[in-house]
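The complex appears here without one of its protein chains, the remainder shown in place.
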Amino acid sequence: MQQELVPSKDKTSVMRSTWLKGFPGTRPGDLIFRGMTLVSVFIVIAIVVGIAWILVADSMPTIRQAGFSFLTRQDFDPVHDIYGVLPAIYGTLVTSAFALIFAIPIGVGTAIFLVEYCPRPLRMPLAFFADLLAAVPSVVFGLWGFLILARWLQHTGQPWLQQHLGFLPLFQGPPLGVGILAAGMVLTIMVLPLIVAVSREVMLTVPRSQREALLALGATRWEVIRHAVLPLSRVGIFGGIILALGRALGETMAVTMVIGNQATKPSLRLFDTGYTLSSVIANQFGEATPGLFLSALVEAGLIVFLITMITNILARVLISCLGRRYAPGVKV
Amino acid sequence: MSAVSQVYQSHPFHPPLSILTVRRRISNILAIVLTTIFILFTVGILLYLISYVLVQGLHFINLDFFTQVPTPDGAPGGGMGQSVQGTLILVGLATLMGVPLGLFTGIYLSEFGQGHFAASIRFLVDILTGIPTIIFGLFVWGLIVVPNHSFSGFAGGMALGIIMVPIVTRTTEDILRLVPRETREASLALGATESQTILRVVIPSALNGIITGIILAMARVAGETAPLIMTAFGTTYWNADITQPTDALPLGIYNFSHSPYQEQVNQAYAGAFILIMLIFLTSFAVRWATKGFEQTNR
Partner (left out) sequence: MEQEQKVAVHVEHLNAWYGKTQALYDINLTIAPLSVTAFIGPSGCGKSTILRCLNRMHEEVPRASAAGLVQIEGVNIYAHSIKPMYIRLHIGMVFQQPNPLPTRSIWENVAIGAQINGLAKGKALHERVERSLRQAALWDEVKDRLHSSATTLSGGQQQRLCIARALATEPKILLMDEPASALDPESTFKVEELIQELKKQYTVIIVTHNMQQAARIGDTTAFFLKGHVIEFGETQHLFTHPQKQETEYYVTGRFS
């Protein structure tokens, strides 16, 4: 799940660029070998195309039947064969937004500490630790979230919130433990290592000379960060945030296990249960009957596919923008 | 001249604690305090989470876990043996299907690819890394499960294999690019063919990194749940037949996590312990074996 952040350097093939150009590649063994690599490349292309194809083809029934209203209807009703994923879209957006609202400041702040303030001996272990955490499977987060976090929320967290801040519509409704709040919290924890890793990587590329320039002017440590490090890291960090958003939007298992998977009207109440586009697929698949039900689930998948693809592309465009805008030093 | 400038003029090196300096001091201190709190929160909560699961899981690990299958209706005993078995089978299948694809694609991108075509391939591979894994499950479901009217281990392995492809492609290409051009030129100059050069010279010198990439990909897919839900589906019986529904560790954890029987919930913890250990141990082993491959520190 390591996301590549370095903008593409010269990507010409190594073999082709050797000075013995033209010489290799004519023997039959070479042709077969090269053919094999090409075959595998085409298989990969076929897979990507195939995914798009299957998603569209298998959701055709619902697309034909419901059209655009699929996105705006609120009822997901297998009994009457009426499918609308507005609550799912709402759940996806709210949980992801929640996660980002908390994970961005905490993640970027953590990265700042790691890069600027962390005592030397701790740097390697902490970075290693953060990478390790990014590899923990989501089902583990879901397990903890369901058995521990949701229970705590139900008995302690949510009642406390309701008692002290219950005037806000956010904290109204019966405290069930599972629900949007739990899903948002689990997503925050899952997305944190990603934001920390990306921000840290970006901040490390800020050259010493920038920091020195500001120090020589009499800046405090924080002013150096604020005026030299952060402006140069802005674009990269933002790209990382979009990557985190993509991850949050597509996260399935952990969310499924804590969000309650019950349809409710989209409202501002965080204590409500709900579902996301991915959780509805994971949850309902076992029970889906062929026909509109299944194709509705596939269409939900298609939507997830499209939005994660868009955020992914957005992130990469932003990060390659970094390569262009960022031009410190002299190029006389 | 403003009051501040006057102060600086008369006490060039001892600026008194004017408002400005106080504000700067405060924001400086605030920055370090806040970021420390944030890192403590991040590290703390993740550490707590992982260790809680590990401790709970360790508690419930026993031989039965590996040798028994779930008992019906919450009768005491039982285990998740079929999940472990299934994970081994599925990861094996995935490796068989995904690694060659990833390897060859990575070789192509590093050695042969050029211009826009290679750039588009790279772009597609990047897209694959960003797709939520449940989509791969849907893909294989539509491709294999539906026409055959049956969930199968094969479908599950295929879904996991596809997930492995971009990971292996990426690491293979990156590692092969690190092999210096001179190595290839030397081999060609000695009369080796292109394919001989790649197979006998370049790849062996990059083997460490390639194997690392493969192992990391295997550890990664061992933890995937969502794509298996509609492909391998899971089962509560021993099963080595890949044309039949097959279980996997993450699937078992998922199913047991909301079981009404406490014993099965405990086993879910145990399963999570195994899964985390698997991932940590492969990460450690890989890092230890290839020192310096991962990101450098300052």
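Order of writing sets the labels: A and B. Residues in every chain begin at 1.
Convention: a residue touches a chain if its C-beta (ideal position, glycine included) is under 8 Å from a C-beta of that chain, and two chains touch if they have at least 3 such contacts.
All values derive from a computational prediction rather than experimental measurement.
Interface note for the absent chain: among A:A66, A:I89, A:A219 or A:L277, the touching residue is A:A219. Of the options A:T156, A:S209 or A:Q262, the residue whose C-beta touches the omitted chain is A:S209. Among the residues A:P105, A:P231 or A:G291, only A:P231 touches the chain that is left out of the figure. Counting over the whole complex, subunit A has residues 120, 207, 209-210, 212-220, 223, 227-228, 231-232, 234, 325-332 touching the chain that is not drawn.
Here is the rule we use: only the chains that are shown with their structure count from here on.
Rounded to whole angstrom units, the spacing between the C-alpha centres of subunit A and subunit B is 14. The residues of subunit A lying in touch with subunit B in their complex are 1, 3-4, 8, 11-20, 23-25, 27, 29-30, 32-34, 36-41, 43-45, 47-48, 50-51, 54-55, 57-58, 105-107, 109-110, 112-118, 123-124, 126-133, 135-144, 146-148, 189, 192-193, 196, 201, 204, 220-223, 225, 243, 246, 249-253, 257, 278, 281-282, 285-286, 298, 301, 304-305, 308-309, 311-313, 316. Within the complex formed with subunit A, the subunit B residues making contact are 24-25, 27-28, 30-32, 34-39, 41-43, 45-46, 49-50, 52-53, 100-101, 103-105, 107-114, 118-119, 121-122, 124-136, 138-139, 142-143, 146, 162, 165, 169-170, 176-177, 179, 181, 184-185, 188-189, 193-199, 219-220, 222-226, 229-230, 250, 253-254, 257-258, 265, 268-269, 272, 275-276, 279-280, 283, 287, 294-295, 297-298.
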